[in-house]
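The complex appears here without one of its protein chains, the remainder shown in place.
Right after this comes chain A.
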């Protein structure tokens, strides 16, 4: 059996299991059957609230992702190539890596206020240590012979960054991006849950207070489906492209 057929069957089996559990439970306010979600889904879609909420959450995800990737890549490159600086910053990195996401989020809201800036800062700070760690590994593995070559031939600095450093870091950046997106959208929901009045996380918070399991599932599953589509349509093909020279 092909792997994509197995994937479809596996998802189908999950939905059947879910339906069976819902039928056994018998109470749609605790666990609605898969079919019970369609009507509220169309209602939210038609009213526009679902799409608006997703749009706002996506913008937050993109903003936090870009900040975390940029800052994390620069830090990782510096720490991976300058052992002196690495020795000083490494303990900080360990502290931030082990700081629970919730602590950073609460502190950002307390110190900066219940603002958009605090929300994005909290998510970004949560992700930077992770990106830095991955990129640092890549920077440590940079080829010293190519560096010597660029130096002797007097290669221009921007050319060196773009055509010598970046291709060597590309697999690490791709890896950090994929794990980054996966973690960031989950943290964004928590941030919205705790201190924002818009977005998917806010909707989940609201329906949680109303004990409306169906609506919590509608919002969660819609956003999960969107993030999986990003993974399959954008991130995986992009990764194949940066690896093209290896296959040639």
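Please note the rule applied: a contact is a pair of C-beta atoms (placed from the backbone, for glycine too) under 8 Å apart; a residue touches a chain by one contact, two chains touch by 3 or more; residues count from 1.
As a convention for this text, contacts and distances are computed from a predicted model.
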| item | value |
| --- | --- |
| Hidden chain of the complex, named as in its UniProt record, picked from "ABC transporter ATP-binding protein", "Transcription regulator PadR N-terminal domain-containing protein", "Bifunctional diguanylate cyclase/phosphodiesterase" or "Alpha-ketoacid dehydrogenase subunit beta" | "ABC transporter ATP-binding protein" |
| Candidate in contact with the missing chain, chosen from A:74, A:149, A:182 or A:233 | A:149 |
| Touching residues (missing chain, whole complex) on chain A | 145-146, 148-156, 159, 163-164, 167, 245-246, 248 |
